[in-house]
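Other chains of the complex are left out, but the ones given are in their true place.
When the chains are written out, they are named A and B in that same order, and each has its own residue count from 1.
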């Protein structure tokens, strides 16, 4: 029985995590904390794996606490950029038995979307990403979109493709989106949306679009449960749920 | 028989215009010019209406020439912003019998898309525009998208809606698009695309999307022909093909 602590437990995602962990075989919630609670209760409760759905400003400190206390981490909080990843990797260098999983997205469809984008990248000269989320989201682009852009950029580089060509000469600031490793990412924020992403590839007379729609935050839960199960045997930093799948 | 001159006649759009005008009843091409030709032949040929599909940098000078020579203008060149419109309106103030039609888009579906967006605007708190074009396009956002944004913004203002709410606090430059009158516009550029636009509205638990796809530049031709026919009886500046329709 894996003892799980949930950070951000009273948030929308955290509450779902609590339910999903309780419902899953072989794991239990032993600590459900939110912003005003003491993290020391993670240690007191014997928490083995922490699931963090908190805030970009809080998450790094939470991971530090976990690593220091030999607690594995499954991080779903957005905004976990390269410098944060590097920081965590440094911390883990001195911890042989602690694993941290940072997944920009726990929905299976999102993982497949990223993997297919990576596979398609070498066949197309042009590629852009459009991600669409509810209008309460704090960060743009989404962690998933930024991660996808980096995967696509790496696949292009490996295939010897150069920069994505862009003929724009007259523009209003921001129209052409954000550049993440040379890939344009556009962030739409709209009431009524949940979490959606399109990767668009363009070639001669044709386009290929891979789209993922998360219509309900329960879509993340099978992936979170799988992450909790997998991270206990996977020391070091793991980026992306796909590493725990057989793809 | 309306005598038509085509500027940009060797470009992709201009060549289609020549074919469409020749095929249409009641009009003929009497001058087909491109960048190296002398505009004086417009006057020599007795051109009554010029159709301009040239370049954002050239179009204003072309319109000036036409207005000075009492030739009506149908302008399809993109990048015709508010300051250009104001300039043309000034010129026309002193010309009682010359009409200029500036349409950001001549496709009927684009006109309907804009009109429906205008009608829907007052019912939704949030709205954004995504326009997608082939990757040889020089300007971003497209003239159609900018025009749509302004129509939506005006309809919101009239309905007493305030600013579109945006919770973004952490962003990469450009991710949230360009702001046109307070409406976010995202410009995707991709090989294989032609001209596409989505207006997305978000409300409580639902979204409404109005999308126009121009898959072939012949889609513009019924609108261009209609514009040529209509502008001869419509002195002054007309912005948008919808003014010539019964919507």
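Here, a contact is a pair of C-beta atoms (placed from the backbone, for glycine too) under 8 Å apart; a residue touches a chain by one contact, two chains touch by 3 or more.
Please read these numbers as outputs of a predicted model, since none were measured by experiment.
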item	value
Identical protein chains across the whole complex (2 displayed)	4
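To be clear about the criterion, only the chains that are shown with their structure count from here on.
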item	value
Centre-to-centre distance between chain B and chain A (centres being mean Cα positions), rounded to whole Å	40
Chain B to chain A touching residues, read off their complex	56, 79, 124-128, 130, 132, 135-141, 146, 165-180, 184-193, 200-207
